[in-house]
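All remarks here apply to the structure that follows.
Excluded from the complex is one protein chain; the other protein chains are retained at their positions.
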Amino acid sequence: MAIPDVAGLEDFLFREVPALRGDYRVEAAGPGWATLRLTVGPQHLRPGPTVAGPHVFALADFAAWLAVQTLAGPLPMAVTVNASIDYLRMPGPAALLARAEVLKLGRSLAVIDIRISRVDTGDLVARSSMTYAMPRKPSG
Amino acid sequence: MAIPDVAGLEDFLFREVPALRGDYRVEAAGPGWATLRLTVGPQHLRPGPTVAGPHVFALADFAAWLAVQTLAGPLPMAVTVNASIDYLRMPGPAALLARAEVLKLGRSLAVIDIRISRVDTGDLVARSSMTYAMPRKPSG
Amino acid sequence: MAIPDVAGLEDFLFREVPALRGDYRVEAAGPGWATLRLTVGPQHLRPGPTVAGPHVFALADFAAWLAVQTLAGPLPMAVTVNASIDYLRMPGPAALLARAEVLKLGRSLAVIDIRISRVDTGDLVARSSMTYAMPRKPSG
Partner (left out) sequence: MAIPDVAGLEDFLFREVPALRGDYRVEAAGPGWATLRLTVGPQHLRPGPTVAGPHVFALADFAAWLAVQTLAGPLPMAVTVNASIDYLRMPGPAALLARAEVLKLGRSLAVIDIRISRVDTGDLVARSSMTYAMPRKPSG
């Protein structure tokens, strides 16, 4: 995969996780980072209305996964072994943007920092870090 | 709400988050704890096949939310402020059971420990802790 | 090392981290778990008085490290790659007991759950999880 390449990352994302097509869009990417946008629909909301926490988490996780791909991809079997997330503000029903940055890429582990903001105001709504286990052999 | 009561918790869950109906089921509950089951379908899977991480996280989050309700409910606006999760083993495509236990219920914060296992083998697949902010005034 | 063996674990602990001698004591251990006690002195306290958070964290970390040794030791170079801790209650100036349990021991990672209680009342004061990277080759 020619990386970092927005179209290539998006193809990878939708091929591996077809259910994301329509809601997710790769906005930008470079070596070690990617930004992923979630267009919010009724299925993402909880009373408030606001995007439900698990959907914010999912956005962070997919953005982290793509950031790993920009350095080591394509590695669809890189899997999350640990995640933490701080929800800072209720996002409301707004579109969200996650920016994921690889802090460490080791032989067996990658650590990624993710910040999630509202697209309209730029307000930071959550911060997360994820640790991925790298598969022993690249799958492609 | 007469709590702990499995039917009451399930009514609460599906009224607040209608999209969960069909996949989720409250299995058991008592003061300070609840178990929630996820029946897995194609929409929850990633290549492996295995339940995708964000769906494991969502199950943990909803189970934690219900455990809080058993002590302080109904408080639909109790919101997650922090979460961490360790993925221990790939769950495969199996139905999952989350057991959430309230470790602390304070005036402003609740801390919940959650363990997620496969229903068929009982293997522990993930462990999580969640911190919830308690709303200032009960909503019901 | 004949493990699980309380005296053997304590020898290991004090040989690797001599500064702990005097304050720490291994209380019990078995395959996959260990309990470690901290006798609290003025150097551990912050205004309250209560045991300062970093000392609670250190107790959790050393207990986790010992629990790993019961299954895979002696591996002094097993290192923490990720940790999370929830402080549930101020411990006050009381002696503390950490019980660490290995939830997963893989080829490259171990995940340990730790619960920290007051020795006198048994009250749970903190919960933590730690991920350790296992060295490629045992050192002993």
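Order of writing sets the labels: A, B and C. Residues in every chain begin at 1.
By our rule, contacts are C-beta pairs under 8 Å (C-beta built on N, C-alpha and C of every residue); 3 or more make two chains touch, one makes a residue touch a chain.
Predicted model, so just to flag it, every value in this text is computed and none were measured.
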Touching the absent chain in the whole complex: find that residue among B:71, B:90, B:109 or B:124.
B:109
In the full complex, which residues of chain B touch the absent chain?
81-82, 84, 108-109, 131, 133
Which positions on chain A touch the chain that was left off?
84, 86, 88-89, 103-104, 111, 113, 124, 127, 129, 131
Hey, which chain C residues sit against the chain that's not shown?
16-17, 19, 43, 46-47, 52-54, 57-58, 61-62, 76-77, 79-87, 90
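By our rule, only the chains that are shown with their structure count from here on.
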Taking shared numbers over all numbers used, above half giving same and below half different, the chain A and chain C interface sides are same
To lay chain A over its twin chain B by CA atoms, how big a turn is needed, in degrees to the nearest 5?
180
CA centre of chain B versus CA centre of chain C: separation in Å?
29
Between chain A and chain B, what's the gap in Å when you average each chain's C-alpha atoms?
23
Could you pull out the residues of chain C that touch at least 2 other chains?
84, 131
